[in-house]
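The complex is shown incomplete by one protein chain, all other protein chains being positioned as in the whole.
Showing chain A:
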Amino acid sequence: MSCALLLLLTSLALAMGTGAAVEIQRPRGVPQSKRQFYEENKPFTCLDGSSTIPFDRVNDDYCDCRDGSDEPGTAACPNGSFHCSNAGFRPAFIPSSRINDGICDCCDTTDEYNSGATCQNTCREMGRKERESLQIMAEITKEGFLLKQQLIHEAKRGQEDKQVRSGGKVEALRTVKETAEDPEKGAKERHLKSWEEQKELIRMEKDKTRMAEAFLELDDDSDGYVSVAELQSHLELDPDSDGSLTETETQVRCLLFLPLKSREDFYHTSKLQGCKLVPPTVQTPEKRGDDELSMPPYDTETQSLIDGAYSHLNLEKEIGFDFGPSAEFAYLYSQCYELSTSEYIYRLCPFNRVSQKPKFGGSETNLGLWGQWAGPEDNLYSMMKYDHGQGCWQGPNRSTTVKLTCGKETVVTSTSEPSRCEYLMEFTTPAVCQEPASLDEVLHGHTEL
C-alpha cells in the first residue's frame, strides 16, 4: 500500500559556495529556505498557520494543511509544490501533482521516487549545456552591444549630417513641423483616404470586368449562362489534367476546379445554382495605363501645406519614426530582410511593411504595415507590430508581430502563423542588445546554494 509511505528524510549532498559537501537532513520536497519550519519530532504548524499536526503527518501522503505545506514531498495536496535541488543545475519547484506521476520532471530524478519511472539524473549535463549557451549568449550580447554602440554613433552622425544639410535648422524645423504638422497631416490623410477609396472602386470595376470577360469567354453561345458543354470545351479547367472534362468534373460547376483554401470557399461555391451564373453587370472601366495605378497629385491646398511647411521631406519622414532611445534602430529604415521557407518568401521592411510571396508564382500578400512598437512597458522596443495588411475572408486584416532578440546579425530567423492571419516573425538585431552583465555574474546567478 502506497499509503505506507511515511516521512522520508533525504540526504542531500549540497555543493556550498566553496564546494565543501555538507549533509543536511530535511523532509522530502522542502527547500533549504524553509527547512527551519520542519523540525523533526516537534508538532508541525501549517505554514499558513491554519492548524498544527504531529510531525509524523508531514509527508504521510494525506493532506492536512489547507495550504498543502504538510505534504511537500507527496502528491496528496492539490495546491502543494515540491522542491527539487537539481544539484549541478538550477533548483526548481514543481506542482505536487507531478510527484510520482511517471514523468521525470526534476533533472535530479527526485520527483519520481515511487512510480516505477526510470529517470536519469541529467542535472550536470543540463547545467553544462546551460552554461555553454549562456556563455554563447553572453558573447553575442557583448559583441552585439558593441555593434549597437556603433549603430548609435552612426545614427548620431547621420543626424548631424542632415542637420548640416538642412542648414542647422533642425530645431527650427521641428518647431515649424509641429505647427504645420496638424493641418498638413490632416490634408494628406484626407487625400490619401479618398485615393484609397477610389483605388478600391477602380479595383472592383476591374474585377468585374475581368470576371465578365472570363464569363463571356466561357459562355460560348452568349446565352447568359455557362453550360456544362461550354465548360467541357475549356480544357484548361480540367482538374485532373487527363485531357478531358468528365461529366463529374463539369458537374463540379464552374468554381471547383481548383484546390481551394478553406471550407468556406467550398461552401461559397457550392451555393451556386449550377453553372447558371448571372453575368456581372459591366461598367466601362476608366482607361488606365496597365495595372499601375498612381495616386493623383495633391490638390493645391494640400500641396501648399506640404510645401509651405518645410521642404525636407526625407528628413521629416525619418524624424517621424521612433528609432529607439538612441536611434539605434535607424539603420533598419529603408532596409528589407527576407526569410525563405518551403512555401513562401517572407519580407520584413522595418518601419514600412511585412509581406509574403509564394515561392512558386502568385502575387505578394501584405501581412501588415508599420504600426508601432509593441513590447511590454518595461521593454517597449522588443516587439514591433505591423497591422492593416490584406483582409482575410470573414476575418481580420492580416497583421504581424515581430519579436526582436539580440544578435550580432540583422536577420529574420523564423516566421509562423499562430492564428489565422496573425503572423509572428522572429528577428535578431544588435540594436536590442543590452549591456552585458559580467559572465561570472550570469553563471553565478544560476548556481544554487
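Keep this in mind: contacts are C-beta pairs under 8 Å (C-beta built on N, C-alpha and C of every residue); 3 or more make two chains touch, one makes a residue touch a chain; residues count from 1.
We take it that contacts and distances are computed from a predicted model.
Trainee: Determine which name in "Glutamyl-tRNA(Gln) amidotransferase subunit B, mitochondrial", "Glycoside hydrolase family 31 N-terminal domain-containing protein", "Aminotransferase class I/classII large domain-containing protein" or "Coatomer subunit gamma" the UniProt entry assigns to the undisplayed chain of the complex.
Mentor: "Glycoside hydrolase family 31 N-terminal domain-containing protein"
Trainee: For the chain left off this view, which of A:Pro78, A:Gly320 or A:Pro358 is in contact with it?
Mentor: A:Pro78
Trainee: In the whole complex, not just what's shown, which of A:Arg98, A:Arg124 or A:Lys385 touches the removed chain?
Mentor: From the options A:Arg98, A:Arg124 or A:Lys385, the contact with the absent chain belongs to A:Arg98.
Trainee: Suppose we count only contacts with the excluded chain; which residues of chain A make the list?
Mentor: Counting only chain A, the missing chain is touched by 1-3, 60, 62, 75-76, 78, 95, 97-98, 101-103, 207-208, 210-211, 213-215, 217-218, 234, 236-237, 239-240, 246, 248-249, 251-260, 262-277, 280, 342-343, 392-395, 416-422.
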